[in-house]
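Note that one protein chain is taken out, while the other chains of the complex remain in position.
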Amino acid sequence: MAALLTLVLLAAVIAVVGWPLFSRRRASAPESADRAELQSAREAKYREIRDAELDYRMGKLSREDFEAVDASLRAEALVILDGLEALDAGSPAADAQKPAD
Amino acid sequence: MSPARKRTVRLVVALSAAVILASALIYTSFSAASPTVTPGQLVREGVAGREYQLTGKVKAGSVRHEGQTLDFAVQDRAGEAAIPLSYTGQVPDPFKEGREVIVTVVKGAGRYIGQRDSLITKCPSKYKVTPSKGKTY
Partner (left out) sequence: MPELGRACLLLALGVCAYGIGASLYGVRRGRPEFALSGRHSVYALAGILTVAFAVLELAFLRSDFSFNTVADTSSTTTPTFYKAAAVWSSQEGSLLLWAWLLSLWSSLVLFLTRRRLREESAYATAILLGFAGFFVSLMIFYATPFATTNPAPADGVGLDPLLRHPSMMIHPPMLYSGYTLCIIPLAFGMGALIARKVDAEWIRATRHFALAAWLFLGVGIMLGARWSYSELGWGGYWGWDAVENASLMPWLTGTAFLHSLMIQEKRGMLKVWNVSLVLATGTLAIMGTFLVRSGILSSIHAFGGATLGVPFVVLIGVLIATSIYLVYTRRDMLASEHRLDSLLSRESIFLANNVVLVGLCFVIFWGTYFPLISEALTGHSASVGPPWFDRYTVPLALILVLLSGIGPVIAWRRATLANARRNFLVPLACALVVLVVLLASGISTGKPLAIAMFCCAAFVLGSVGQEYWRGTRLRRASSGEAPPLASLALVRRNRRRYGGYIVHIGIAVLFVGVAASSSFQHASELSLSPGQSTKVGAYTVRYVRPTGTITSKQDAAHTGATMSLGAVLDVSTGSHPARHVATLTPSEGFYDSGEPSQGSVGHLIGGQAVSHVSMDGGVTRDVWSAIAPDISTPRLLRVMNIANKTIPLVRPDEGMIALAVLVREYLKAPPPAQLHLIVSPLVLWIWIGGLIVLGGALIAAWPAPSAVRQRVRVGVRSADDRLDRPPASPERGLARV
């Protein structure tokens, strides 16, 4: 009984571990990885922009500092958005995919 | 002073402060610590008036309650030397004969006195290395 269960377990383990080595669906992986990274970066960047603004309005960031920080954050956000648009343009099929988050 | 210089100064000051505080800490730990001894060591090296952390097993048959005082003897794990002492204060639940204990003692005039509330009993070993025999009942 124990031996049988062990063999079943062994087979399952080999299947789980070996599956990536024999599966064909590798092409889309880098794509979706980049998209997911960019999306999470975008969310984080938006959060940072909001945070900086809240700091400014609560008096923890001087006006000059805020304007400098805000400008650079927005520039970074634009870079991310450009990257996402490039991905969308490059693979219209991927457009239909739901965002990872 | 240039900003770089200011930063170096700040760093040096901060590090010096840290070193001084750490040294104070280390120094007081050595002076505030009480040596951990077994009954055998205490018998051989014990000095009157000094505090020691005595560790060992409660000797079977030595436990006696006298009003508010608990008299018992602590024995070496090997079962050789035993130190009798009088203790007042909190007695933890697991205390009983054969249990491993740690108690702070001071050698008084001819006897050992356990410091108030210093008695610690080791939690009965949850993790045993060798399995014990099963008990049939």
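In this document, chain identifiers A and B correspond to the written order of the chains, with residue numbering beginning at 1 in each.
Methods note: contacts are C-beta pairs under 8 Å (C-beta built on N, C-alpha and C of every residue); 3 or more make two chains touch, one makes a residue touch a chain.
This one's a predicted model, so the numbers in the text were calculated from it and none came from an experiment.
Interface with the hidden chain, as seen from subunit B, comprises residues 3, 7, 10, 14, 18, 21-22, 25-26, 28-30, 32-36, 53, 55, 65, 67-68, 89-94, 96, 100, 102, 104, 118, 120-129, 131-137.
In the full complex, subunit A makes contact with the omitted chain through residues 2-3, 5-6, 9-10, 12-13, 16-21, 23, 26, 29-30, 32-33, 35-37, 40-41, 43-44, 46-51, 53-55, 57-62, 65, 67, 70-71, 74-75, 77-78, 81, 100-101.
By our rule, only the chains that are shown with their structure count from here on.
Centre-to-centre separation of subunit A and subunit B, using mean CA positions: 54 Å.
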